[in-house]
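Of the protein chains in this complex, one is absent; all others appear in place.
Then we have chain A:
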Amino acid sequence: MSTHGELEVVAVEGLTKRYGRRTVVDDVDLHLTAGSITGLIGPNGAGKTTIMSMLLGLVRPSAGRGTILGHDLSRPADYLPDVGALIEGPAFFGNLSGRGNLEYFARLGGHDRSGIPAVLDLVGLQGREGDSFSSYSLGMKQRLGIGAALLSNPKLVILDEPTNGVDPAGMRDIRAMVRRIAADGRTVLISSHLLAELEHICDRVIVLDQGGLRYSGSLTELPASRPEVILLRGSGQSDDEALHRMLSTQGLTVERRAEGFAVDVGEIDPAQLAGRINRNAAESGIHLVELHHQKQSLEDRVLDLVGTGSRS
């Protein structure tokens, strides 16, 4: 149980992976609570896939200990029957159909094959399940990969970049699919370098950079390096000057920017502050052409944490 009283499905500490002198994952702690969707964020090469591979027993950790679903991390065969995963992209037999592939993996894992139609329905492949896997689009392959991860009716689902190469509509579908998976009470760990993707579905995020943990916690608590502001602009130079005088007399912290004025929200409710400014401006005869609330996006906050750019 975490300090917040939530059940922990994954409780791993000091997870480390070294290849020779190169450390690709460095002393990372992971705590996933039951029923949560946790995003693993970081640029390419941050160590996301390596961490997932270690949790799945595919890569042997150089250091680290803990439990997954109550079983020791060093004994993946004990907990993997209750874990479903898609890692490093969907991998199937090209000559088999989508359904044939699911049947193969269900047989291999000793799963009930009567559940396959429901899985196909969940991932939106019903009607195409008889087609050869090699004829599938990348989006369909990703869906089949998610379907294979669900064959065992797992308690923990690990999805490595499930939206890779998928078009915007497909991304939306996969997001909805992940929500449905978690709605059944499963715990989901999902990685992406497309930060906006995770912002929509995750309860918590784990931010990685160069193998190290930079942040672990809720999205709302992800630290912002820039203040939350109300951005506004008058209709002309005289309006702007009047606006500046008005804001200054109200004791607000105002910054002049190329696009207008930025008023620091501070502890004030941004909607209330924007409404107050708008009302005061109208009463002062100031014509506003722009007034909106600007909050640092998850992407900006993460980029500030890890520095910018990809290292792949």
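The rule we apply is simple: a contact is a pair of C-beta atoms (placed from the backbone, for glycine too) under 8 Å apart; a residue touches a chain by one contact, two chains touch by 3 or more; residues count from 1.
The criterion applied here is as follows: contacts and distances are computed from a predicted model.
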| item | value |
| --- | --- |
| The complex's invisible chain, by UniProt name, from "Flavodoxin", "ABC transporter permease", "Na(+)/H(+) antiporter subunit E1" or "RNA polymerase sigma-70 factor (ECF subfamily)" | "ABC transporter permease" |
| From A:L56, A:A242, A:I268 or A:L288, residue that would touch the chain that is not displayed | A:L56 |
| Full-complex contact with the absent chain, from A:F92, A:Y136 or A:F261 | A:F92 |
| Which residue of A:G14, A:G236 or A:G307 touches the chain not shown here | A:G14 |
| Hidden partner interface residues of chain A, rising order | 1-4, 7-9, 11, 13-14, 26-31, 33-34, 49-50, 53, 56-60, 66-67, 69-70, 76-77, 80, 82-85, 87-96, 100, 103-112, 148-149, 151-153, 155, 204, 212-218 |
